[in-house]
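Structure record follows, encoded as structure tokens.
What you see is the complex with one protein chain gone and the rest in place.
Chain lettering (A, B and C) follows the sequence in which the chains are written, and residue indices restart at 1 in each chain.
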Amino acid sequence: MFDTIHEECGVFGIFENRTANVAASVYFGLYALQHRGQESCGITVCDDGIFRHKRADGLVSEVFTREELDKIGCGNMAVGHVRYSTTGGHNHNNIQPLVIRHIKGNMALVHNGNLVNAAELRRSFEMSGAIFHGTSDTEAIAYSIVRERLTCSSTEQAVERAMPFIKGAYSCILMTATKLIAFRDPKGFRPLCIGRTHDGAYVVASESCALETVGAEFVRDVDAGEIVVIDKEGLRSIRTNCEDKKHICIFEYIYFARPDSVVDGVSVHHARLKAGELLAKYSPVDADIVIGVPDSGLDAALGYANASGIPYGIGFIKNKYIGRSFIQPDQNQRENAVKIKLNAVRESVAGKRVIMIDDSIVRGTTSARIVRLLRDAGAKEVHVRISSPPFLHSCHFGTDIDSEENLIAGKCHSTEEIAQYIHADSLGYLPVDCLSELVDDRFGCCKGCFTGDYPIDISGAGKKNKFDEKIHK
Amino acid sequence: MFDTIHEECGVFGIFENRTANVAASVYFGLYALQHRGQESCGITVCDDGIFRHKRADGLVSEVFTREELDKIGCGNMAVGHVRYSTTGGHNHNNIQPLVIRHIKGNMALVHNGNLVNAAELRRSFEMSGAIFHGTSDTEAIAYSIVRERLTCSSTEQAVERAMPFIKGAYSCILMTATKLIAFRDPKGFRPLCIGRTHDGAYVVASESCALETVGAEFVRDVDAGEIVVIDKEGLRSIRTNCEDKKHICIFEYIYFARPDSVVDGVSVHHARLKAGELLAKYSPVDADIVIGVPDSGLDAALGYANASGIPYGIGFIKNKYIGRSFIQPDQNQRENAVKIKLNAVRESVAGKRVIMIDDSIVRGTTSARIVRLLRDAGAKEVHVRISSPPFLHSCHFGTDIDSEENLIAGKCHSTEEIAQYIHADSLGYLPVDCLSELVDDRFGCCKGCFTGDYPIDISGAGKKNKFDEKIHK
Amino acid sequence: MFDTIHEECGVFGIFENRTANVAASVYFGLYALQHRGQESCGITVCDDGIFRHKRADGLVSEVFTREELDKIGCGNMAVGHVRYSTTGGHNHNNIQPLVIRHIKGNMALVHNGNLVNAAELRRSFEMSGAIFHGTSDTEAIAYSIVRERLTCSSTEQAVERAMPFIKGAYSCILMTATKLIAFRDPKGFRPLCIGRTHDGAYVVASESCALETVGAEFVRDVDAGEIVVIDKEGLRSIRTNCEDKKHICIFEYIYFARPDSVVDGVSVHHARLKAGELLAKYSPVDADIVIGVPDSGLDAALGYANASGIPYGIGFIKNKYIGRSFIQPDQNQRENAVKIKLNAVRESVAGKRVIMIDDSIVRGTTSARIVRLLRDAGAKEVHVRISSPPFLHSCHFGTDIDSEENLIAGKCHSTEEIAQYIHADSLGYLPVDCLSELVDDRFGCCKGCFTGDYPIDISGAGKKNKFDEKIHK
Partner (left out) sequence: MFDTIHEECGVFGIFENRTANVAASVYFGLYALQHRGQESCGITVCDDGIFRHKRADGLVSEVFTREELDKIGCGNMAVGHVRYSTTGGHNHNNIQPLVIRHIKGNMALVHNGNLVNAAELRRSFEMSGAIFHGTSDTEAIAYSIVRERLTCSSTEQAVERAMPFIKGAYSCILMTATKLIAFRDPKGFRPLCIGRTHDGAYVVASESCALETVGAEFVRDVDAGEIVVIDKEGLRSIRTNCEDKKHICIFEYIYFARPDSVVDGVSVHHARLKAGELLAKYSPVDADIVIGVPDSGLDAALGYANASGIPYGIGFIKNKYIGRSFIQPDQNQRENAVKIKLNAVRESVAGKRVIMIDDSIVRGTTSARIVRLLRDAGAKEVHVRISSPPFLHSCHFGTDIDSEENLIAGKCHSTEEIAQYIHADSLGYLPVDCLSELVDDRFGCCKGCFTGDYPIDISGAGKKNKFDEKIHK
């Protein structure tokens, strides 16, 4: 049904030294992170200790009217979240920020990632009488922190003590009545970075492209395992949970993050150009033009063209008006309706041998449709090149890859068979060995979905709470 | 600002012996209870252990479209709630049903009433690491039950053990994966009754008028302190928390409940007729016509007319199209705009000495406006008679009466002064001593708002969670 | 399908001597006229010759938000309209005010009524190249006036000349850049009256109850055939089209108009009381209680009770939250769901012989359901009395009565048969001869739906434009 991959979340937080329209700042920041989650979003403002929030299903543009923004209004801190839900199903209670009250006060939490021991954590809390409103991992993180908070003197210390119990991927921002605490799991699966405005406000965001929307300049990434505390005294760091090696998800570079973001010091655009160049080196083919599947295939296509010397072309027009409310065509109309979303530029490809660059193949049906678009537009040959290795395994760290039995790379025995399935004249993938080159071998990456080797034990994962999954909005 | 009194909630539950469109049944039931709360509403369906729900701000007619009802759809059990929020402020997390997951499974809870020891309960749970999503008393009830559930063998036993710790007014319906459990606090502040359809489905509702909307016949009221368990085995009762004496809120009869409901064996219409008759007896006046302020003053006006022999008349037309979206007139238009909502029937009152019956006076400003409507329409004299005693005290059991310093009966020293304030030729209240006669002296009533004597200790009440109160939707 | 009768429209206009928030005034006025049409509404403001308008399907409360009102904003004149559509089907183009531009400028027109020569008029204009956007009669009226306007010196003169060509029922308000022109057909089928505020603003409205919402006092009714011109010079009258005899629709008194309105000098409440008294005289029965079906049966019930000496009671509670969005119950639920809308007060009727007063019987199915409600609530006998004669004929003057073949009074041969059909112990109608007494024999009334005798030739009527009728919104 869904022949695509989804990131789950984007987070954003701001700490101002004075009362300001922080809701608007988060609103602008979330716009820049909308590609990380289109299902729901929310903003929580802290105004002198009072929390006001708005959370709902929909895009930022759908949820936040001028009136709604004004209602949550001004304060000196705020956090926000965009979400594509998988874990926990579509449950209105899972929409973030998670705002809770505990013995020491209020707390708002936003989280990007996925735990591998969520079920175990939930069970242990339930054993002592805990109740859960939603099914997201985020509530388990909150309980873990609150439990420690009972016996220690500050929230940051509680976070520090709780982190060893929380296994998996989590890039979080936590807001209390007085501080913003950003923390990233010891493997650093998901990105998180810090910026600062000219006025001295601190900003924390999933990607650097969001910093610029509020006039902040990039300061640095939050380190894997680091806890960053921002309050009136400024910014300080707790590094007791830091490990030696980072394992950022390589797919952030290939597909998720925006090309204008710099993640852990590496430009996403640069990594994609590099992927294209490596593809050209390891999977060359003689052709007349190189085109990319918009939007994420464009950078790699340019890299391939540059490295191969074959001209770069504009092969497709993507309809930018297709949104969540698009009415799906019926069976008869389906074949044509694919052309509503994506249409080939006949002038570019007719009569030509075409190299088509895409970021990945999941089930293969979408790729087959796109290849057909090119053939219908007169392409003589279609050579598909994928700027990542074949998907073979599930992701347990916040990416919604299809179940393994649906992945075409697992079902077909050879690249040739897949090429045949998608009607390509040839097919080439980026070799697994090249992945580290995308980040210039500067740090380790999680390549689990390609290799099956995960940076942490996943035996507790996947036992998601099926019971609640059908709780609807 | 609000010169009126609000009930807080209505609850409804149904248990079918087979899968049925229980969402629609609750929808119809909530329509009949809409007068008990117009701010938000929700329905939770249990379909073979799976819970689906929809909750939102707005009237039943606004929240539930055909599409939304279909989405939550069929099951064998469902609970629903309408709410006017006071405790907990306007927080989307407070909208009921409260649906939570605990160690033994899922649970949906609907609650009408108000606790006096909520702050204390919350604190005790927070001390052991609990987190609260909302600020309503309902979450404290849920925690109380879950705590007991850890160490006992059934949910009903957990309710039984938890009730002694929960102080205040609570008429609740709790739904688990297999049963519906209805329980009412030992004083029985708020109504709760049981009905049964021809097909054998059990229905529980705040008022009997809701039973008829789903074809159920009234079976009996839930007793004060009683726990009623409904499952595949049928209905059984746990009475360990029952006390000798009931203390139902007398204002349910005077204003809240619908005249076509029978509450604890007494017809609401009958009680109001009686109030009118007693008013005629204790506060007689010579006049040409008796009219009631719609809608709640009509029954008492008829009682007054019957007892006094003065003709009953139709004195006002109430505009039934005024809703939540009515745009308030500006200062210049205000004087006239009151006539949009309520207009006097000149033909009935012009040139006459009029007795106008209303259920209560809160601040007096509304009463003054209504008296003026009659004078503008040519009434020669306006004698106001109130079918309840003067409001002097707060309510701690689920009614949103204004703060004591705003109540005109407390501010003015005499009935004459109030009459003068509202420009009435005379004013009469129902004597406090008559209240018991409204229910034919069949059981005790809480008359705390008139007398200041409450059936239980309220020293812990009123310490509402001010911290969170500004959390907006 | 629709066992009910519909009025088609209400009109409202205001002329201020200065720029004022006239949109708000019309908004308030339309609220008071909402009972005359709930399908669509609109307001047009004239601000120094510039017209701004908003028209849409829905109730006044649904169509006009604060923002929408502000957008059309201030001016010195405005007209508004509420509509229940029959003629012309449900076509968005038919929503009024009709705003058009012709050779002499802009014009906004609102109309209550129905023409009998609309098809003929349309055809004659089309013969000379006219195009019609909608299917309403109103566009034909506009063309008629514009045609005359080409050859005469003022709009009022054009109206004067056009009226003889326009046959049927029309109470209209026409707004040009500088004046408000109110006119009423020579028979005066539909009401229209004039009021004035303390500031000197003139108001024109379908019913007097709307005048009060803007602080206007009733001045007088517009006479049948009269043209009233309001501009900076004040108010003047053109009476060349006036006839000797008025023929106002008697059903305005029985059902359409609000009881607090005075129409052509007769109080609607008074007329209904009278109808009840006459019913008691001509259709007496021994019983214990007299109750009215809300809302329009209440006044007549009181009249019956007064005249017969049998006590008046409150027999029904009508659910005021049922709106256009109510989700209809399915077949199984239908029987109960009628009780959602209207519920009997058991206390009032159980064990009693009940006289139930309603304003009319159309198909009989609704009456049968209401009688059943009373029997289910324990009524021993149910005697139905109708405050009008039996419906036997169509209306051609703006009322949406069902087609003749569906009217039960035509299908059943005797009152006894109808009584049997609706399960009443007895049934009585108001004799046709009594109708004139409702208005104290002060002027003539159209009683065509009861007698088949219409004040004007209807041979051209009923040829509605079937072609366009299925044009949807």
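List of remarks:
The rule we apply is simple: a contact is a pair of C-beta atoms (placed from the backbone, for glycine too) under 8 Å apart; a residue touches a chain by one contact, two chains touch by 3 or more.
These figures come from a predicted structure and were not determined experimentally.
For the omitted chain, the shown partners it touches in the full complex are A, C. Of the listed positions A:I131, A:V159, A:L302 or A:I458, the one in contact with the omitted chain in the full complex is A:L302. Of the candidate positions A:S325, A:S403 or A:S459, contact with the hidden chain is made by A:S325. In the full complex, subunit C touches the hidden chain at residues 47, 49-55, 71-72, 92-93, 99-103, 105-106, 123, 125-133, 135, 139, 142-143, 146-147, 150, 465, 467-468, 470-473. Residues of subunit A that touch the chain left out of view are 21, 24-25, 27-28, 31-32, 34-35, 38, 59-62, 64-66, 69, 209, 212-215, 258-260, 262, 267, 269-270, 295, 298-299, 302, 306, 311-314, 317, 319-323, 325-327, 329-330, 333, 335-337, 339-340, 343-348.
FYI, only the chains that are shown with their structure count from here on.
Put simply, the chain farthest from subunit B by mean CA position is A. Separation between the centroids of subunit B and subunit C, computed from CA atoms only, is 37 Å. Look at where the CA atoms of subunit A average out and do the same for subunit B: the two points lie 47 Å apart. Residue numbers of subunit A whose C-beta contacts span two or more other chains: none are found.
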